[in-house]
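Every protein chain of the complex appears in place save one, which is left out.
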Amino acid sequence: MFNLTRLLQTLTDALSLGSLYALIAIGYTMVYGVLRLINFAHGEIFMIAMYIVFYGISLFVLPWYVTFALTILITALLGTLAERLAYRPLRSAPRISILVSAIGVSYFLQNLATVLFGGRPLNFPQIPLFTDVLIIGEIYIQRLSLIVPVVTAVLLLLLLLLIKRTRTGMAMRAVSRDYDAASLMGIDLNRTIAITFFIGSALAGVGAIMWGMEDTRIRPTIGSMPGIKCFIAAVLGGIGNTGGAVLGGLLIGFIEIVTVALFPSLSGYRDAFAFIVLILVLLVKPTGLLGEKTTEKV
Amino acid sequence: MTKMKKSSVVLTCLLLLLLSGALAFIDGNASQYIVRITRLCAINIVLALSMNLVQGFTGIFSLGHAGFMAIGAYSVALLTIPVAKKETIFMLEPLIAPLDTLTLPFGVALIIGGVLAAAAAFLIGLPCLRLRGDYLAIATLGFSEIIRILITNAQCVTNGAQGLKSIPKTADIWWCYGIALVVLVFIALLVSSSYGRALKAIREDEIAAESMGISLLRHKMLSFMISAFLAGVGGGLYASYIGTIGPDVFQISRTYDILMIVVMGGMGSITGSVLAAFIVTIGQEWLRVLDGPLPFLPFWPENGVSGMRMVVFSLLLLIIILFFRNGLFGHKEITWSSVGARLSALSGHAHKEVTKP
Partner (left out) sequence: MKKFVALFLTACLLCPVFALAEETIKIGIFEPMTGATAAGGAMEKEGFDLANELHPDVLGQPIELIYGDNKSDRAEATLAAQSLVDKGVVAVLGSYASGLTMAGGEVFAEAEIPALTATATNPTITLDCEWYARICFIDSFQGTMLARYAVKNDYKKIAIMREKDSEYAVGLVKYFQDELANHEGFEVVELCDFMNKDEDFSALLGAVLAKEPDVIFTSVSYADKAAQIMKQARALGYTGTFFGGDTLDAPELFTIAGAAAEGAVFTTFYDSAQPATEKTTEFLTAYREKYGKEPAAPTVMAYDAYLTMRNAIETAGSTDPEAIRDALFATSGFVGAAGTITLNETHDAVRPVVFKEVAAGGSTFFKDIIEP
């Protein structure tokens, strides 16, 4: 039953889903790196991006490339705005306040979307260039499944270059290493944090576009589950570590797809896999797979 | 000082008497809708106090309340639904023994629900409480989703997505407020005990607390388990209050609703949680007006905007956390002496105004 064709098919699916998880997980890990904050609103930013694509293409009939560019830009700005309005004023408050604020933003965006866009699910626009099916031998593959991993790889490479080679990247690394020392060294904290949110949210926008094209019904709650899973991916890989987020995302994607393909009767439990893996990994390696050991300072 | 204490006791007794009078009046005269909301207030007090214990007093962030509630709610439902009804409810797959022929009194079922929830908390706490707070947040969030997935799939125990109905509506106004009062007194005694002071020490500075000889894991675990127990009891009351439950009832938004109460009342304030439970529960119902038509607003759609209520509600949560960072009361409590001080300050102020010219 499990011949070569199906194996290849399954692996492509897994790689494609894993790359999407990875892309969103990077946003979580970056924000956590600089602010030590679980950005609960990240999943909702992802959801809003899908609605923007819908309105851009279906309502304003913009060409897809214009819509995509606009979506990524607006999403990035939205993420930065959320930081400015809801997180920055609380930077000196206890960590719990800023966490609650993040939950508040997430809840607010979800409810706002219900009112603005309606509770009824909408169809994500189909762009034949991406969604057409390729038939290679006996394997049926959507072009998208091949595009997604490539896009993720390219973006990851660019991001790593930015972090390792530019002054902004150095500032980010400094802030995530030691917040106060970085500020004493003359690094503009506000700017660095804003840039981090900008990049993380832009990646969520890219993720949303590709996720949406995999035949999605857009709902106000669509961001919550991918949001939680991708955060888990980030923790799994070692939070704060970009490579770790990618590893965690790929891992969760593979585990989900392969388990469902091998044991379809377990498919009802699909969403539980990520959590179970997380608990198991944390038991063995509390800082995640690639995480560094940190000691709390007095 | 003793005089102050004595008068406090008298005042508290008076307040309780007044409150039970008001409840008796509502129970007898108000519409069913009002009675329902009044009951919900008490259930929310239980849930908010249980969340405040971990969040406000121990400083660890748990988002698993919906999951603990689900455990309590399903336990109570399965143990109290009459045997004859169980047969019709479990049409697709029969309920497993011995649950199918078992019914227990409501109070016993509540305690069993609470104990099971506490046991679940122990299992999650073991790997996660050792780690930094954020991990617990995400692990408990995950836990409450897993509980929902398990409930959906375990057809022969929970009846899956069909849910359970005909849960006896034992939790009347007296049950709800009785339990709320017991929980209130329990938490108040707990936090003023040496154990409670240890929890607060952990909240303020874990490392300092540890070096003072406080066992972090043991204290955090106990606080987490007590909180889960109370959440389970609250969930049991909730099940009896709705009368029908399903996996969809215990979504994460339920946790957020309780979080809103705790944040509004002030993390670490018992009286704040109690007052906020009333404000939020009643306010959420009052805001229902926003979902309907508002003819005096020119651009408002004729049939109203469904969902507007939740937008305003979540915006309020944000405003409170941003501008009233410590909620209504912060770590402070409302006591008779603080009320007295406030009153005398007010009259003093008025006196000053009069004498000004």
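Lettered A and B in written order, each chain numbered from 1.
Criterion: a contact is a pair of C-beta atoms (placed from the backbone, for glycine too) under 8 Å apart; a residue touches a chain by one contact, two chains touch by 3 or more.
Only a predicted model underlies this, so the values are computations on that prediction, with no experimental measurement involved.
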| item | value |
| --- | --- |
| Which of B:G246, B:G266 or B:G327 contacts the chain that the document leaves out | B:G246 |
| Full-complex contact with the absent chain, from A:V66, A:L116 or A:V133 | A:V133 |
| Sole residue of B:R36, B:R130 or B:K200 that reaches the chain not shown, by the stated touch rule | B:R36 |
| Residues belonging to subunit B that touch the chain removed from view | 31-33, 36, 85, 88-89, 91-93, 149, 152-153, 155, 160-163, 165-166, 169, 238, 242-249, 251, 254, 285, 288-289, 291-292, 294-296, 303, 306-307 |
| Positions on subunit A where the hidden chain makes contact | 1-2, 6, 9-10, 13-14, 17, 114, 118-121, 123, 133, 135, 138, 140, 142, 214-217, 219, 221-222, 225, 256-258, 260-262, 264-265, 267-268, 270-271 |
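Rule of thumb we're sticking to: only the chains that are shown with their structure count from here on.
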| item | value |
| --- | --- |
| Intercentroid distance (Cα basis), subunit B paired with subunit A, Å | 32 |
| Sites on subunit B touched by subunit A in the complex | 55, 59, 61, 124, 127-128, 130-135, 137-139, 141-143, 145-146, 149-150, 152-153, 206-208, 252-253, 256, 259, 263, 267, 305-308, 310-311, 313-315, 317-318, 321-322, 325 |
| Contact set on subunit A toward subunit B in their complex | 32, 36, 38, 86, 89-90, 93-97, 99-101, 103-105, 107-108, 110-112, 114-115, 119, 224, 228, 231-232, 235, 268-269, 271-272, 274-276, 278-279, 282-283, 286, 296, 298 |
